[in-house]
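Read through the structure below, which is laid out as structure tokens, and then see the notes.
With one protein chain held back, the other chains of the complex are shown just where they sit.
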Amino acid sequence: MTRQRVAIVGATGYAGAELTAILAHHPCVDLVSLSSGTTSSVPRLSELHSSLSDDDGPVVEPFDLARILAAAPQTVFLATPNELSAEIAPQLLDAGCSVIDLSGAFRLRDAQLYPRWYGFEHPRPALLEQAVYGLTEWCNGELRGARLIANPGCYPTAILLALRPLSYLIDREQTLVCDAKSGVSGAGKRAELAYSFSELAGNFKAYGVGQHRHEPELRERLHIGERTPLVFVPHLLPAVRGILATLHITFMKTMTEQEITNLYREAYGDAPFVHVRPPGQLPELKHVVGTAKAEIGFVLLNGGRRAVVVSVIDNLLKGAASQAVQNFNRLHGFDEKEGLAA
Amino acid sequence: MTRQRVAIVGATGYAGAELTAILAHHPCVDLVSLSSGTTSSVPRLSELHSSLSDDDGPVVEPFDLARILAAAPQTVFLATPNELSAEIAPQLLDAGCSVIDLSGAFRLRDAQLYPRWYGFEHPRPALLEQAVYGLTEWCNGELRGARLIANPGCYPTAILLALRPLSYLIDREQTLVCDAKSGVSGAGKRAELAYSFSELAGNFKAYGVGQHRHEPELRERLHIGERTPLVFVPHLLPAVRGILATLHITFMKTMTEQEITNLYREAYGDAPFVHVRPPGQLPELKHVVGTAKAEIGFVLLNGGRRAVVVSVIDNLLKGAASQAVQNFNRLHGFDEKEGLAA
Amino acid sequence: MTRQRVAIVGATGYAGAELTAILAHHPCVDLVSLSSGTTSSVPRLSELHSSLSDDDGPVVEPFDLARILAAAPQTVFLATPNELSAEIAPQLLDAGCSVIDLSGAFRLRDAQLYPRWYGFEHPRPALLEQAVYGLTEWCNGELRGARLIANPGCYPTAILLALRPLSYLIDREQTLVCDAKSGVSGAGKRAELAYSFSELAGNFKAYGVGQHRHEPELRERLHIGERTPLVFVPHLLPAVRGILATLHITFMKTMTEQEITNLYREAYGDAPFVHVRPPGQLPELKHVVGTAKAEIGFVLLNGGRRAVVVSVIDNLLKGAASQAVQNFNRLHGFDEKEGLAA
Partner (left out) sequence: MTRQRVAIVGATGYAGAELTAILAHHPCVDLVSLSSGTTSSVPRLSELHSSLSDDDGPVVEPFDLARILAAAPQTVFLATPNELSAEIAPQLLDAGCSVIDLSGAFRLRDAQLYPRWYGFEHPRPALLEQAVYGLTEWCNGELRGARLIANPGCYPTAILLALRPLSYLIDREQTLVCDAKSGVSGAGKRAELAYSFSELAGNFKAYGVGQHRHEPELRERLHIGERTPLVFVPHLLPAVRGILATLHITFMKTMTEQEITNLYREAYGDAPFVHVRPPGQLPELKHVVGTAKAEIGFVLLNGGRRAVVVSVIDNLLKGAASQAVQNFNRLHGFDEKEGLAA
């Protein structure tokens, strides 16, 4: 086990700050560069996260790719805006770095989807096929030694972990409803009236129905075409952290609680960060906020033809930073739990 | 227009307090009796609601049916536990009062459902047929002069208002998903750890899946049998007031935004308290909290075969107290908006 | 009683929206002009406040003084930034309007304080003496027919109402501590990261110690010079609305609960919007949020030499909009409670 020289770009956003807090205490990591995703002024390291002091890593700097490369990182985490990731990841790869990207820049396989869903033409379509989609528990050897890892979106992480084990049993003639709710930090650090305390406290709303960029990501990873009825409705909770996804599933055949339990056990029996509850017990947001865990529970309905599955994660951890660290650990052959409280 | 002598039983709960606040300033109401739904000690009138002073009505008293009857009320509002309502409504009717019951005691038509869903044998099944189900906008003449009005549940109010106009177009082979979220006041005034601030702030959860007593109410009022796939999942929001229901609908045929708009306009064009938003615009909780309004919006998906409909109400007002006052106004031939800010 | 033609400038801010909601239903008011305090695009009337519909007044327009004057208002409410108020109030006065200003532009008597505390040279110092400081309960005849009313700041309203009746008994050798806490809406509609939900939920902080512009306002109105020890510390609560001020007082002599109660009774016995609690009972924020009331309570300590006085108001109502309407009512000889639920 060799220590890795690591750079974080975008350390000043919410996910980037969590990532910094984790990696600053990771036993196999030397933080050699911390920078913002913009060129404006940056906070001190101790201002990023309550668990950090100024001695926990290098000074945070405004974005400057040359300076990042000068620090000679071996692995670079990008917690940057989509377009910036798409632009700099290739350069970092060319410089010989491994790249773990927390943005959406390499999550979709089909480059043609980028203009519609992300608002830009993808600059390096060929990389989309090479990128490993880092839903950790569903990766096998492909993370080991990967050059470019696309860390999944927060909603897709919660939803795919719950649906994948049941995937081939879902009746695709029936609408698959993913009714998801996220804490406000999912929107990032935003100086916008719409995300102000006065506008959101005591409020709740659906948003982006039919227009959220996590929908094509879900469809690709579930192998569901645009014609098949998947409905993804995200909502904004009056809470800072966490995602709870309520999944309404119809099965092709009658299922028993034991069968479903078995499918989940096969999938996650050895996964340190995915916990499946006994039948009928649904997890709550607070069970995972502040942790690297996903928790899944289900209730069987209509004599086994339908189920309500509830999946919860901390959007900034399993939905972003801690999953990136799981992927980092697997990439380099470290213990998957290294640096993460299991 | 003759003023009515009015009693409120259960004035000390959240819905009862809202009801008291409305009726204390209703121009056609003389509050002649205010009492709790229990026999324990009671707060002063000014402690019930921030808008009330001790001069706004009679002293609040512990529950005592004889004393209530002695005040000779003409209309009695019951904001009492289900079993107490079921027990005393018949006695009040026998005494010649009109009764508007905010509990679930007379909401279901089928008496056989009570043991399973409410935990008691219904004492007066014959009254279930006589009770008018007071979803105000869907009542016509039957409220005028009604003897017993069953005020709908808070979830059914939000959901039925949104679904009823589209009802005969819904594909009943497809699962009808009612993913609903309520503020904590919906649980009533509860001295329970599960409803404490420390347990709920920053938290979010689904509860009562397949076991909530508003589900049989929904099925009855939508004419959906137990075999037809309706899924009702209530969730608990970290907010005090309001319900937002996200309804996932499949139509039997392709619909246009204009057709749906027309259906809602026909249903609610003249309704002072139901507002339908233009296509694609979804209402938020804060648009209705503190008001007597319901707001409905929708997004059409999949070329018109599916829709996401969002319906919001204040659970304590349109979901309880203000709807009860709408019903009261109609019962006595007052203007439906009397006493209510439209 | 003649109806008044009324204009509101700054209707789109939080206080302006509350003002609009009150005046739209005020029986003596014709709203003839509603405008923003800026020239950027404006929302529909129904978007300003959940209690408003588009029919409740004229269309909201971007700021344009000529257009406002063209509507021939008799009274103009300014819920505008300080400098804009200072600039346009004189022009409105010259045009013959009465002006009720909710900003700080005319709250201080001493023009020389403006550069330091407000950051601009006052353009019309002579008006500072003419302006009536509209702490309603402490005004007598001077509001009747006033040309220019300076509506007090939200913190000073809460603090002065509590301190004024005791003022001449306070030991001025001892520090007078005003430890005040405000909901976030006090900062106005702000598209700033510091006011975002993610930054403020679960947080609490003091701010502006020794630098808040309500401090010179307090000193002037309490006749406390800069040398006398007044400490004013505002804090930001994780709540949307309301101010609670905790006042730590030392008396010059030993006081009894009865004496203090009598002083408050003399001051507010007839005041419809100021309620004083019995000795030892302190009001909470929720007792006044959403109402036009101030509530005051006290605890006597150290055998009567000290007291903790707690004063609560809704910062947007008694601390801004409803107090402005009290002043408006008094200005024109209407009942002080007109348009306001007492």
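A few points about this structure:
All chains are identified by letter, namely A, B and C, in their written order; residue positions are counted from 1 within each chain.
Just so we're on the same page, a contact is a pair of C-beta atoms (placed from the backbone, for glycine too) under 8 Å apart; a residue touches a chain by one contact, two chains touch by 3 or more.
Because the structure is predicted, anything quoted here is derived from the model rather than measured.
Considering the whole complex, the residue from B:V6, B:L45 or B:L200 that touches the absent chain is B:L200. Among B:A66, B:A126 or B:A191, only B:A191 touches the chain left out of the display.
The chain not displayed touches subunit C at residues 174-175, 177, 179, 181, 199, 202-207, 209-210, 227, 229, 231, 233, 235, 237-242, 244, 246, 248, 250, 282-286, 289, 299, 301-302, 305-306, 308, 310. In the full complex, subunit B contacts the hidden chain through residues 14, 183-185, 187, 189-193, 195-202, 238-240.
Counting over the whole complex, subunit A has residues 25, 50-51, 53, 201-202, 286-291, 293, 341-342 touching the chain that is not drawn.
One rule holds for everything that comes next: only the chains that are shown with their structure count from here on.
Taking the mean of each chain's C-alpha atoms, the chain closest to the overall C-alpha centroid is B.
Copies subunit A and subunit C of the same sequence differ in orientation by 180 degrees, per CA superposition (steps of 5). Subunit B and subunit C have Cα centroids separated by 37 Å.
With touch defined as above, residues shared between interfaces to two or more other chains in subunit C number as follows: 201-202.
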